[in-house]
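With one protein chain withheld, the remaining protein chains of the complex are depicted in position.
== chain A ==
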Amino acid sequence: MTATHDEGLRVAAVRSAFLSRFRPRGAVWLAAPAVLVLLVVLAYPLGIVVWRSFTDPTVGVDNYVWFFQSAVNRTVLQRTFVVAAWVTLVSLICAYPYAYAMTIVGKNVRLALILCVLVPFWLSGVVRTLAWVILLQDSGVINSILRGLGLSPVKLIRTLPGVVIGMTQVLLPFMILPIYSVMKGIDTRLLQAARSLGAKPWKAFLQIYVPLSLPGVYAGAIIVFILSLGFYITPALLGGPRSILLSSLVQNQVLSLLNWGRGGAMGVVLLVATFVLLALAAPLMRQKHASSRREA
């Protein structure tokens, strides 16, 4: 008995000993080119932005005080988070069944589904957004169809729903791909096992498949949410004055008013808010089980 008792621990110990013995020294230098690029194009400008937010035009926290004292800024900040949440939710609702379909269809259909995700991905965001302008505008395709059906037209362009629709379409691949990559590693024989233990098919799906797909859902949701927070082109082109998001305010401060300090402060607020959110989401993503992948 005792021989097999500690087997699991021993396996783990052997595995880690193996890894540490064969981990080449100095492997960290393989990351050097990327680190260099990130330092030059990201860390340096970011440092400048943070610096100026505290020094331009005066040294201190004036820019932050201004930001939080302005009702418009607070509204826009809140709206930015609400829109990001909506985009994340709608993307998830669209992406989950789509990614699941990708795992169960035949090879050719799967290829077609992947292309459907990727081709728009290869088009520039501006082109796609302009396409949405054509579709959503008051005299656009959607409203023409509605009128043709004898229904009253809907105001979509320059509204928040319009912004959410456009952003969802642009960001959908970032939700589909992580979910799909986790789903395709789920051993569907576990569902068969669950059924043999007495689970109805839908119960097996909800209790076994869905929990195992959650890492992909979390990854996709975080990527989409964070990208939504800083999204500029799509909300700027599809939105109106009542649907301005924080990125437009930053652009306005920096490029129109040449107020680098205030623009920088806005950017820092967004960055900090994002970090806080990530910190809150981290425990969700920490998995106790290493993998659901098939091994046999």
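FYI, contacts are C-beta pairs under 8 Å (C-beta built on N, C-alpha and C of every residue); 3 or more make two chains touch, one makes a residue touch a chain; residues count from 1.
Please note the rule applied: contacts and distances are computed from a predicted model.
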item: Among "ABC transporter ATP-binding protein", "5-methyltetrahydrofolate--homocysteine methyltransferase", "Ferrous iron transport protein B" or "Fe-S cluster assembly ATPase SufC", the UniProt name of the subunit that does not appear here; value: "ABC transporter ATP-binding protein"
item: Among A:175, A:194, A:224 or A:266, residue touching the chain not depicted; value: A:194
item: Sole residue of A:184, A:203 or A:242 that reaches the chain not shown, by the stated touch rule; value: A:203
item: Residues in chain A touching the chain absent from view; value: 1, 4-5, 7-8, 10-12, 187, 189-190, 192-201, 203-204, 207-208, 211-212, 288-292, 294-296
